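Supplied in structure tokens, the structure appears directly below.
As you look at this complex, bear in mind that one protein chain is not there, while each of the others sits in place.
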Amino acid sequence: MAEQDKLTIVMFSGDLDKALAGFIMATTGASMGMDVTIFFTFFGLNIIKRNEGSIKSKGLIRKMFNIINRGGSKRLTLSKFKFLGLGPWLIGKLMKQTHTPSLDEMITMAQEMGVKLIPCSTSCGIFGVPEDAFRDGVMSLAGAAYFLNEARQSKVTLFI
Amino acid sequence: MAEQDKLTIVMFSGDLDKALAGFIMATTGASMGMDVTIFFTFFGLNIIKRNEGSIKSKGLIRKMFNIINRGGSKRLTLSKFKFLGLGPWLIGKLMKQTHTPSLDEMITMAQEMGVKLIPCSTSCGIFGVPEDAFRDGVMSLAGAAYFLNEARQSKVTLFI
Partner (left out) sequence: MAEQDKLTIVMFSGDLDKALAGFIMATTGASMGMDVTIFFTFFGLNIIKRNEGSIKSKGLIRKMFNIINRGGSKRLTLSKFKFLGLGPWLIGKLMKQTHTPSLDEMITMAQEMGVKLIPCSTSCGIFGVPEDAFRDGVMSLAGAAYFLNEARQSKVTLFI
């Protein structure tokens, strides 16, 4: 279990700004030849949910929760400046002007570069998120033991 | 100071969801044979405060602060969905249905597995939190130098 040139990210937050920071790191790491894994947990699961369709979960509470916590990369909001729902529009505008890819484009880019996107099985269980809620190319669910095993072989581990 | 199979977590946040993420990692790490330390600072101190009794601190401002910032693992709220105080009830319900232990149970489990829980001395000084505010089995206060010394010997360090 020697240390390898790996970058492992736990993506806990589902905020648009933190997701952007995570994917900028991930794609940069991959372009530098690092082996990159992102482990999505709690609200971070929202980032890799499909933008279209609805989530089919069992039980009234989970059905309700998955309506208010729908997710999808195009529906995320900022951690700040939530007033009037202006935040995502504003940052989208600023990113377009500087030719920065959108979060949705960055996720596709990351997948094409070999970044592994892994949903946390415990979170999916608690929140009732079925595997088909995630976009194409997302890997199978895995637990905290999988993450820690990756992390202890990694040069860089970030909790975002 | 060779690197050891250690997991060191700074628990800065006092949000219920982040506390759960921290303790899921900590107990999983311990079950994998890792040597796990959690260093509680700022609002993270709330997680390991006793659930019963009140906090006796000196000076009017600290007394007031420790009323609004009472803490205790059973009083934490979510980082999102604060509306109507519904968050903690909802997640508690979802966790029970999936037979996930509560945060309070996870803290006890972690302690039984040998996870070291250490309050930050600087934060305790600033916020006027006396050592007897913490639950049984919590270790003595230590400062940032102690944390960094643990962290630089650790395979995985997370700031939550």
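By letter and in written order, the chains are A and B; residue numbering begins at 1 in each of them.
Definition applied: contacts are C-beta pairs under 8 Å (C-beta built on N, C-alpha and C of every residue); 3 or more make two chains touch, one makes a residue touch a chain.
If you're wondering where the values come from, they're calculated on a predicted model, not measured in any experiment.
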item	value
Residue in contact with the excluded chain [from A:I68, A:L94 or A:A145]	A:L94
Touch list for chain A against the chain that is not drawn	3, 5, 7, 17-18, 20-21, 24-25, 28-29, 31-32, 34, 79-81, 90-91, 93-95, 97-98, 100, 155-160
Contact footprint on chain B, counting only the chain that is left out	3, 10, 12, 14, 41-43, 59, 61-62, 65, 68-69, 122, 125-128, 143-145, 147-149, 151-152, 154, 157, 159
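Heads up, the rule we're going with is that only the chains that are shown with their structure count from here on.
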item	value
Euclidean distance of C-alpha centroids - chain A vs chain B, Å	25
